[in-house]
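And then chain A:
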Amino acid sequence: MTLEAVLVVASALFAVGLYGALSQQVVVMVMMGLELMINGILLAAGGFWWFLAPDPSGQVLLLVILAAMTVEMAMGFAVATLLHRRRQTDMTDMAQELSR
Partner candidate 1 sequence: MLIGIAFWVLAVIAVATGLAVFVVNSMARATYALAVSFIAVGGQILLLQQNYLGLITILMMVMEMAVMAVYMVMFMGMNPALMPMDMTHGKKTAIGASVGAFVVLAGGALLVPWPDRRGGPPDDLTHALGLEIMDGKMLVMAVVGAVMVATIVAGVVLAAGRTRYDRFGDDLRQRGSNGASLGGAQK
Partner candidate 2 sequence: MTDSAVVTVSALWAVIAGTLLCGFAVFAVTLDAGLSARAHGAGGGWFTLPSRLARLLRQRRRTTVAADTLLWRVGGIGMFIGAFLMVAVIPLGRWTLADLDVGVVWFNTIDVLVWALVWLTGWGANSTHSLVGGYRFLAHGLAYELPLMFALVAPAIAAGSLRVGAVASAQQDDVWFVVWMPVAFLIYLIGVMGFSVWGPFAAALATDIAGGAGAELSAVDRLVFHAGRYLFLAAGAAFSVPLFLGGGAGPWLPAWAWVLIKTLVVLAVLVWLRRKVPLLRPDRFMSIGWTILLPAIVVQDLVVSVVAVWKG
């Protein structure tokens, strides 16, 4: 287990998540892609921390990443619920007025 190994695995997770976030049509599946990307970032941060500078203040970054993940989930679910309530849909393609 080296820093390089951890980072390669983390970038693989990030890349898989990116594929999901870009290609999926259903809002909840897009969120799963985002989660997977943050999963990779979390692993990379853990690796950097352990292999480069293992002092406790660095771990706070991981806590912030976890917090960002929960905020993303909560807001994502809220918007998905709103979208469903207003449009009876769960597809990103049908919520495009921001792109016009």
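In picking the candidates, the idea was that all candidates are chains of the complex that A comes from, given by their letters.
Quick note on the criterion: a contact is a pair of C-beta atoms (placed from the backbone, for glycine too) under 8 Å apart; a residue touches a chain by one contact, two chains touch by 3 or more; residues count from 1.
Bear in mind the structure is a predicted one, so any value in this text is a computation, not a measurement.
A.B. asks: Looking at the complex, which candidate is in contact with chain A: 1 or 2?
C.D. replies: The answer is candidate 1.
A.B. asks: In the complex, go through chain A and note every residue touching candidate 1.
C.D. replies: Going by the criterion above, the answer is residues 1, 3-20, 22-29, 31-33, 35-36, 39, 42-43, 46-47, 49-57, 59-60, 62-64, 66-67, 69-71, 73-75, 77-82, 84-85, 89-91, 93.
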